[in-house]
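Got a structure for you, written out below as structure tokens; questions coming shortly.
A single protein chain has been omitted from the complex, and every remaining protein chain is retained in its original position.
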Amino acid sequence: MTEMTFAEAIESALAQAMEGDESVFIMGEDVHLLRVNLFARFGKKRVKHAPISESGFLGAGVAAAMAGLRPVVEIMLIDFIGVAMDALLNHAAKINYFSGGKWNVPLVVRASCGGGYGDAGQHEQSLWGWIAHIPGLNVIVPSNPADAGGLMLAAIQSDEPVIYFEHKLLADYWRDYLGSGGRDTVTYDLPQDGVKGYVPDIWEPIPIGELRKFRDGDDITLISVGVGVHRCIDASQILENKGVSAEVLDLRTIAPIDLNAIKESVKKTGKVIVVDEDYKHFGLSGEISALILEEGMEFKFRRVCTEHTIPYDRKREDDTLPNVQRIVNEAMKVMGS
Amino acid sequence: MTEMTFAEAIESALAQAMEGDESVFIMGEDVHLLRVNLFARFGKKRVKHAPISESGFLGAGVAAAMAGLRPVVEIMLIDFIGVAMDALLNHAAKINYFSGGKWNVPLVVRASCGGGYGDAGQHEQSLWGWIAHIPGLNVIVPSNPADAGGLMLAAIQSDEPVIYFEHKLLADYWRDYLGSGGRDTVTYDLPQDGVKGYVPDIWEPIPIGELRKFRDGDDITLISVGVGVHRCIDASQILENKGVSAEVLDLRTIAPIDLNAIKESVKKTGKVIVVDEDYKHFGLSGEISALILEEGMEFKFRRVCTEHTIPYDRKREDDTLPNVQRIVNEAMKVMGS
Amino acid sequence: MTSKSYITICLNTNIVSNMEKSILLDMYRMMLRSRLFEEAVTELWEQGKISGEMHLGIGEEAVIAAVVSHLQDGDAIASDHRGTPPFLMRGIDPKALILEFLGDPKGLCSGQGGHMHLFSKEHLCASSGIVGAAGPAATGFALSMQYNKQKNIAVAFFGEGAVNQGMLMESMNLASAWNLPVLFVCKDNEWAITTPSEEVTGGELLKRAEGFGLKSIELNGLDIEEMHEALSGIIPNMRKNGDPHFILAHCVHKTGHFLGDPLMRFHGNFMEEFKEVSGPLMKSAAKRKGASVGKRANNIGKVLGLIRRSGKQMKEKFDPIIILEKKIKDQKEELNNIKEEITLEIGAIIDESLKLSNGGILK
Partner (left out) sequence: MTSKSYITICLNTNIVSNMEKSILLDMYRMMLRSRLFEEAVTELWEQGKISGEMHLGIGEEAVIAAVVSHLQDGDAIASDHRGTPPFLMRGIDPKALILEFLGDPKGLCSGQGGHMHLFSKEHLCASSGIVGAAGPAATGFALSMQYNKQKNIAVAFFGEGAVNQGMLMESMNLASAWNLPVLFVCKDNEWAITTPSEEVTGGELLKRAEGFGLKSIELNGLDIEEMHEALSGIIPNMRKNGDPHFILAHCVHKTGHFLGDPLMRFHGNFMEEFKEVSGPLMKSAAKRKGASVGKRANNIGKVLGLIRRSGKQMKEKFDPIIILEKKIKDQKEELNNIKEEITLEIGAIIDESLKLSNGGILK
């Protein structure tokens, strides 16, 4: 076991994958410096910096994967996928099906996501639930270093397209790059267990589609991904003081989703709060409620999500993104009712 | 009252809007012939055919709307929005918010959608729930001529961006264009009440965000949009024979959604089937379950949706899209449980 | 604006051939096989056995044949919505194609893709119904070739309308900046569905491609000889240097945009077809508010002009196969033998496919 930051863990898993498989390469804007350590070691063939042509190089990544390579294509911020969505929607997600299951697209799309550092609504979206809507794509949202590395390895090894979300509040270099810029005059609400943690010495892939129970509890189930998981943990401590025992589930992958483990928890608690930094409507939170309902289970349900465009103003931003207070409030509502 | 086809109704409402307001114009690929009647009358300034540059002309449409025009931008098939998603995701949906509420984007995006004529998964998607995920966009999916016209007028008059979905199975010219091509050797499962119907002589806007109860019932609530509504009606007749009284709700607009009317029905029936031609997960069906649950109501829930990429083969396509048999099956499951 | 008109193409077509006869006969075989195959497909489509939009490559066979005949093992093709000719010429099992078109589980893509979404991993052939997607796809294939140091090339087939699609332009830049062996083949038939592309295209496509730093050449895509000769130079060079090229090949789509193209239907039976549209058209054009009377007359004139103009592409003098037949009319016997042989082959393919798929008819 070693201690690593969230970003180090991803890089370390990537390095392990790259040294083990010549066909793995990274492509995206500025990767020669964003991934400078890998660039120094592997060079520009395998760490390939691209023009600002997301639809061009993401589309090329799909075909490169079809030709047998294992591209890790970086979309700098997931917000920028708007210009390149066709490659995911109509190609990566569909080619295996269209080919009658005969042609795989072993593509990883790595994109930073999330807010909490004052960059406003065009640069702080989450969109994981949005992308998971499209059948044929796997969607991963790790919340801590150990998961981040293990899931990156799994993503690279998968024969299916995987969209891998890297939360900017967890990744120190993104936080510095887009938020602090070397300043010590700004602060963030950092989830310490997400930012740094123990990781295995040699990475093993973490199966895609298995959630992780972060905290045991009996009264209520808090379900989240990414930074939201840590907000849930913090909320659960406050809830503890109010006599409420909250279980916290970190989905880790939202497509596929680990319904069995969710069911197990809800069977126990009968109450669910989904905490989702992605937009509230037509997304992850609704999907979870539907999946449980379809199982014929009865339960109370509330959600804490982003409900509108994320404002620039840091104060209003903090109110817009799911925060501990809102989670506690919703949990108490559910407990009270 | 006049009888009109679905397509005639839209055209007629458009014509009324265009004659009443010089700032309304149509822009998109091939609109000089797709809208030939309007082209003949209004000319190329107001019926403007565009190159195959969806991100360019949709982005231009956003700005033209900001400058005071009322563009109706056509994305020929909603599947093609992949190349132009940025204009909706990061601009149309956000500019009002970003400008502090000071600048509106009175844009209509008109897109054909839906399957049932054998064009496969890159040309038959629905995606309305997917687009409704983005806060700041209104989403309309009419199911019949009267609604199609009234909602088109409302969309044009709205000061907010509206995405207007035109189902290809309901619009005769699309069906002929992309499906029959003048042949009488192919047939479709056409919902007669959707394809043709009575409409007012002068169009009045239908308020965006009000559903329409299509059929009264006591035992179970079937909720849908577009062609799905008609499948629900057909299913309700079969259910009637099995002694089940189904209420059918046509949402008409899914963003905003008419939660009050849904609640009212569910209060009565306690059972919900959502029939959604869009993809099952992370979409409309989940959202409906969450909205009702959040109201603290208890109810049974199932859904009939598109679960994977739509296959080319017409037989398998019919099984993939929500059909009457699947609705009846799910309804009976809910009734039995 | 596209830079050569039909007329120019026609005038420029060599009518006396300099090329080795055996090559021309091979080309004839490839082109005719594709043509007769697509004509058989048309029949199945007419019978309702094929669903949806069926886009043919009839009229662009010389372009496809010239390119595909220079491909080798390991080369890749990314096709647009006119996938049949390249797939067929590349050697993909014709029965698998027909079965796919019939939506049969035994089809090339298990009946799940259909004619707009053809894929053969074995041949590195992919297609897409999204206009412009062939650009990034071929670029990605070429990237893998460069990555693996293969002496292969990747071909992107697309129309002149597609060159206004951002992702295609991005991919032209990518291929140029990264020096990838992509052959961009623009089949300029002057139309994008019902839009004359010159009306919505700024500048000239050849200059546009050059602006990306691509070596670019304009060719008469109706003349297999000119096409073949040019590609005999270009493709081997690309293998050597691994660099991208752009070809602007003028051609036609004889059957219109797709089978059942409304514009083309007018030519079959103008009065009958026009009757149907003219009612609403005239009624709308006569409504009170709107443009001035003069402008309205112009608008209708423009529509009629489009119909008239769309007929041009059906003319025999723009048919690459007829052009080739004229060139080698002294080989009448061989030509007839080839025709007979292919007719038989295709008849058998259709029969067997229909048998395999139990008639392939959707009730």
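Things to note:
Lettered A, B and C in written order, each chain numbered from 1.
By our rule, a residue touches a chain if its C-beta (ideal position, glycine included) is under 8 Å from a C-beta of that chain, and two chains touch if they have at least 3 such contacts.
Here the structure is a predicted model, which means the values were calculated and not measured.
Taking every chain of the complex into account, the chain not shown here touches A, B, C. The chain omitted from view is touched by exactly one of B:Met4, B:Leu34, B:Leu77 or B:Ile95, namely B:Ile95. Residue B:Ala87 is the one among B:Ala15, B:Leu38 or B:Ala87 that touches the chain missing from this view. For the options C:Gly74, C:Pro105 or C:Gly213, the residue in contact with the chain missing from this view is C:Gly213. Along chain A, the points of touch with the absent chain fall at residues 8, 15, 18-19, 29-30, 32-34, 36-46, 49-56, 79-80, 82-83, 117-123, 176-183, 185-186, 309, 311-316. Seen across the whole complex, the unshown chain contacts chain C at 1, 164-167, 169-170, 172-177, 199-204, 207-214. Although one chain is not displayed, its contacts with chain B can still be listed: residues 25, 45, 50-51, 53, 55-69, 83-84, 86-87, 90-91, 94-95, 97-103.
Just so we're on the same page, only the chains that are shown with their structure count from here on.
The central chain here, found by comparing per-chain C-alpha centres with the mean of all protein C-alpha atoms, is B. Computed from the mean C-alpha positions, the centre of chain B lies at a distance of 33 Å from the centre of chain C. Centroid to centroid, with C-alpha atoms defining each point, chain A and chain C lie 42 Å apart. Multi-chain contact residues of chain C, defined as those touching 2 or more other chains: 109, 111-113, 117, 128, 130, 166-167.
For chain A, the set of residues touching two or more other chains reads 55, 83, 86-87, 90, 94, 97-98.
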